[in-house]
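A single protein chain has been omitted from the complex, and every remaining protein chain is retained in its original position.
Labels run A, B and C following the written order; every chain starts at residue 1.
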Amino acid sequence: MIVAKKELLIKSIALAGSSLQLVISVIITVLYVQLRQTGTTDQFLFQSSYVWFAPLKIYFSSGIDGISLAMILMTALVVLAGVLVSWKINKQVKEFFFLLIVLSLSAYGFFITTNLFVMFFFLELAVIPKFLLIGMWGSGRKEYSSMKLALMLMAGSALVFLGMIGLFYASGMQSWDIQDIAKLNIPIATQRVLYLLLFTGFGVFTAMFPFHTWAPDGHSSAPTAASMFLAGISMKLGAYGCLRVATYLLPGAAQELSWIFIILASIAIIYGAFATMMQKDLKYMNAYSSVSHVGFIILGIAMLTKVAITGAVMQMVSHGIMTALFFAAIGMIYDRAHTRQANELGGMLKQIPFIGTAFIISGLTSLGLPGFSGFVSEMTVFVGSWERAGIFYRGATILAAASIVVTAVYILRAIGFAIWGNITNKEFLKLKDATWSERTATVLLVVGILIIGLAPFLFVHLINLDTTTIYQKLISNVLVH
Amino acid sequence: MNSYELSSLLIVALPLMSFAFLVLLSKQLKPRVAGIIGTLTLATTAILTFYVAAGYFFGFGMENGAYVHHIALQFQWLKFSDNLSIDLGIVLDPISVALLIVITVVSTMVHLYSLNYMHGEEYFARYYAYLSLFTFSMLGLVMAVNIFQMYIFWELVGVSSFLLIGFYFTKPSAIAAAKKAFIVTRFADLGFLIGILILSHGAKTLDFFVMIQRLTQAGSPYLAHFTATSFLGLSTLSWALLLVFAGGAGKSAMFPLHIWLPDAMEGPTPVSALIHAATMVVAGVYLVARLFPIFAISAPDALLIIAYIGAFTALFAAVIACTQTDIKRVLAYSTISQIAYMMFALGVSGWGEGQTEGFTASIFHLFTHAFFKALLFLGAGAIIHAINSNEMKDMGGLRKALPITHITFLVACLSISGIPPFSGFFSKEAILSAASHSNMLVYYVGLFTSGLTAFYMFRLYFRIFWYKPVQDHHNHEKHTWAMNSALLVLVLGAAFAGLIPFGSFVSATGSPIILPFNPSFSVVPVSFGLIGIFLAYFFFSKESDRADKTVAYFGGFYRAAYHKFYIDEIYLFITKKVIFNLIGRPAAWFDRTVVNGILINGTAVVTEAGSEAIKPMQSGKVQSYAMFFLGGVLLLVALLFIQFM
Amino acid sequence: MEQVPLSHILILSSALFFLGIYGFFSRRNMITMLMSIELILNSANINFIAFNKYLFPHQLEGVFFTMFIIVVAAAEVSLSIAIIINLYRRFNTIDIEDTTTMKY
Partner (left out) sequence: MDNVLLFRFEIIIAALILMLLVMSLRDFNTKVTAFLGTMNVLLLVNFLIGWLPMYTGSYFSGFFRTTDLIVFEKNILNLGILLISLTSYQWLKKSEHRLEFYFLMLSSIMGVFVMLSSGHILMLYLGVEMSTIPIAAMSNFNLDEKRSSEAGLKLILSSAFSTGIMLFGISLLYGAVGNLSFDSVIANLHPDMLTLFAFTFILAGFAFKMSIVPFHLWTADVYEGSPIAVTNFLSVISKGSVVFVFLTILYQLFGGLKDEWLYAISILSILSMTVGNLFALRQQNAKRFLAFSSIAQVGFVLVGVAGASVMGSTSVVYFILIYLLSNIAAFGVIGAMADSTGSESLQSFKGLYKSNPFYALFMVVALFSLAGVPPVAGFFGKLFLLTAGMNSKLYVLLGFAGVNLVLSLYNYLRVVKYMFIDEAVTTVPPLQRNRQLTIALVTCTIGLLIIGFIPAIYQYIDQICRM
């Protein structure tokens, strides 16, 4: 009795906190837009800086631009939804929500800071909570998955850190700050090394082929909320890093070497899609489809055109929300039916229409149905990539575009097997539809998807200035040998 | 914003509203109420459409002797770059208005009809929601000002069709059909998308009219750059247009992408009438018509290819239609064949003076076909409703049981077989004469096909309403006012739509043309039609073994046609065997075994092995420790001296 | 009378050094191992003295260092002996091969 009370208290605190985060981030957005309308053109707004390790030039300096703002909004949304979805958690509640909050904090910190060291601090702060979340509340081969996830991410972050030290030394040990380093003109030889280090390192976080294998196992063993965070937020940390650090700070190398990642991304997109087609387990399916979808992000970033980068950012947010919704729906089904095998399910739409509909919506989003966020972001990536002339880039774009068919195939298979059809298992006739918390979470995420999908111009307006900045740096880069 | 623009906005907006309304309140509303709301909304849009159409054709549409496109509304939805952006908007021009009439009228009728037909269905409200969604997307598609807007609504149409085909979502066959329809069209849309990308990059715009203007003007730099490069003898522009056409071919079920349409008949019959007969399937025709100037002026070779594909599909589908026994499938194949008619009509048309009649004829046929084909489907629906089967063998002699259906069906059959004075006659004449002027081969194919058409349609007719009456059926006419009125309204269209002087309204250039009509030309096609009808009468008017004899005579060919020339099997082979087993499975395997197994787990194994390998070092013997110590010293000496030297 | 050259003495000391090392490696008796360590230390001592006498005669640093070494060595040895005796008492062995319970 007492325990139940206590748990409820904890949950309500978590809920209040995450709702507050959402409110605050919305407020910030409003302020930001107002400032921009008054014509402020600094790259980062709301800048602040506190001394941390002065001798090492490490300052806790923060600043927000459109891209990070978009990320923050997405994070806040997903976090709130995650808390709501995990309302039914009844084992080690305190620890669970504590770890969730740590994760969300690390994400916020990562997005708002402009100091590379602090960025790395938050990047790595996010690793261990994932390990524990999967290990302690997970299912299946949780030991293996959690350990693999932790180690691969650690390897990625090691690469990232080496790259960051490189940048620090390239600045003559004067600054870790993105804005200062952006002013530098780093010799191209250095750039090459650092670019590869950083992009690959962040790529591991983004589950870039061939460093993606932590994603399927991790997602499949993770509890619902953890999967939502993992695919929704953590992968975006990597993507954001690829854009903000690797590409933006090392334009010369980006122009020379981005082809490598274009290849990897195209492989990831098409091969991830085909691999998804063969999955029976819904979570595995969505994990692989995430691999395929974040491929679009990498592709957009690596194509180095303004439109493509815009598309990449859109895709980050869109995929963040969409995959969160997908995992939420899968999780709700799993909580009830206790199986995630598509062929063992069936008739869900008949028995639990709300959840079934949520599943269908997320599915349609992920296959890029107009009106949902997936469509606009993918189309932007395609149009942007097509601006890159040359048979190689065109080929990559066509390959990527081809994946929309495969996506349709596996999404519809999943819907056909799991959601439509007759109720095969008599047990399922007892299933109850979504609870209030789950409904709220779903509605929140759907609203997010719809806002981007129906009014993309708002989004583009938000990030336009910053993508321009990045693009300017990319084209106006002078090679130093 | 004048009243016309406002009402044209309402035309799109109303169905969307009713969709939203019905979805959100699907639980609360009583089914009947929901249905009536949907129907009334559509009726309103239909009325508005007529208002707008009248306004356009007899008022603001005409500028110095030619109809020009009128942008009722346009706003930037998603800006890619300075010259590329997705605009949403509403354009009024002859073809769009014509399509508006078709869509709203047929859709209204279907809504009305469904009130009875779908009575007592679970998810009744949801059905109406989907119908409204479809209507909304179709209208948006037709009114698109921007090729990307068209693509957006193109996808929406696809998904709503998917939802409607899969309306009986507990029925495996329905699920399969829905998936098939969506995936096949999606595959085609990929072509469309790439086509758009190429076009947009070449024309530096996504706006239809700017694009047309830039790619048709002689000596425009865009056009020059486009036609400069060529691949396999076709210019880049032709390739782009062909890719776009591929999208159209997917929706309009041109060979070889036609396979989804027959299966789509799994959906409720009114849906088939609306989507898979009258409206969505003609989207491809509309798309080509929309880009017609570019086709005709800058890429006639692409147009020619379209003509041949159309002609072949027309014949091919007609042959299959002769052999099917499921009445809805017969109608489906006839639909394919008829749409192919429209396609090749566009294909044979050109741009110069007097060559554009094919264009008009195509849209004309689209117009008339919508009515009689919808009528046929709704009639078939009535029959199925009455006897709960759509197999021919369960039918026969129903003319007494279903008088109204009988009459309306007969009219429709005559119309589709091109028997004067019914509507089909006029449009088909126009098409054939256009073909005869430009391409004899296509003309002959079309001619023969029209004969076949008459044959299989009347085979259907006789087999259902005459032949050997089936007893033990409670064959009273179950349908009530709603279904009947729908049939009766449509029969008017099927009968008299042909009398409209279509050419004076719709033409490629906008300036009115006169569709040639000379009885001397009509003799041949009509006689072909009559022959077809006679043969059908000969075989199927009463029970006999004549049909079977002939079938036996045709033998292998008949079987092939009966099995739709095994196209489905080929597709099945490609997907199941090739895609799944040769690509999907290996990909999944590769990921688990190679990437994960070797790259990732391999590292772990190697580390373990290393740890085992250096185990002996820690032997526990002080002396061996000391030896390692000395070894270390030597190592240091070596290192230092290497540096020192 | 002329002196022995420094090199001779250094050769002697290094010989002693390596002898000590060899002894430490090859002997199984702990006491003998201690003795060989003594050899090593003494080689160092000889070095100190020699260098002091030959190279830097004006200071006595080497000599003093040697004294300290001897003292410390004594302490070291006494402790080792203590440990060895304890080993012998409790587990009656002074064979180095028997002290390998902890390994890997």
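Note that in this section contacts are C-beta pairs under 8 Å (C-beta built on N, C-alpha and C of every residue); 3 or more make two chains touch, one makes a residue touch a chain.
Note that the structure is predicted; figures quoted are calculated from it, not measured.
Undergrad: Report, in label order, the displayed chains that the undisplayed chain touches.
TA: A, B, C
Undergrad: Going by the contact rule already stated, which one of A:I13, A:V26, A:L45 or A:M154 would touch the omitted chain in the full complex?
TA: Within the whole complex, the residue contacting the unshown chain is A:M154.
Undergrad: Can you list where subunit B touches the absent chain?
TA: Contact residues on subunit B toward the absent chain are 607-608, 610-612, 614-615, 617-618, 620, 622, 624-626, 628-629, 631-633, 635-637, 639-644.
Undergrad: To test your reading of the contact rule: which positions on subunit A touch the chain that is missing from view?
TA: Answer for subunit A: residues 51-56, 117, 120-122, 124-125, 127-128, 131-132, 135-136, 142-143, 146-147, 150-151, 154-155, 158-159, 161-162, 165-166, 168-169 touch the chain left out.
Undergrad: Residue by residue, what part of subunit C touches the chain that was omitted?
TA: 13, 17, 20, 24, 30, 33-34, 37, 40-41, 43-45, 47-48, 51-52, 55-56, 59, 61-62, 64-65, 68-69, 72, 75-76, 79-80, 82-84, 86-87, 90-91, 99, 101-104
Keep in mind that, in the parts below, only the chains that are shown with their structure count from here on.
Undergrad: Measuring from the mean C-alpha position of subunit B to the mean C-alpha position of subunit C, what distance in angstrom results?
TA: One centre to the other, that is 98 Å.
Undergrad: Just the number, please: Cα centre separation of subunit A and subunit C in whole Å.
TA: Inter-chain centre distance comes to 66 Å.
Undergrad: Where the centres are mean C-alpha positions, what is the separation of subunit A from subunit B, in Å?
TA: Distance between chain centres: 36 Å.
Undergrad: Can you check the complex and tell me which residues of subunit B touch subunit C?
TA: Residue positions touching the partner: 615, 618-623, 626-627, 630.
Undergrad: Which positions of subunit A touch subunit B when the two form their complex?
TA: Checking each residue of subunit A against subunit B gives 148, 152, 209-210, 212-213, 216-217, 271, 274-275, 277-279, 288, 306-307, 310, 347, 349-350, 364, 367-371, 375-376, 379-380, 382-384, 386-387, 397-398, 401-402, 404-405, 408-409, 412-413, 416, 420-422, 456-457, 460.
Undergrad: Which residues of subunit C touch subunit B once you look at their complex with the stated criterion?
TA: Interface residues on subunit C, with respect to subunit B: 21, 24-26, 33, 96-97, 99-104.
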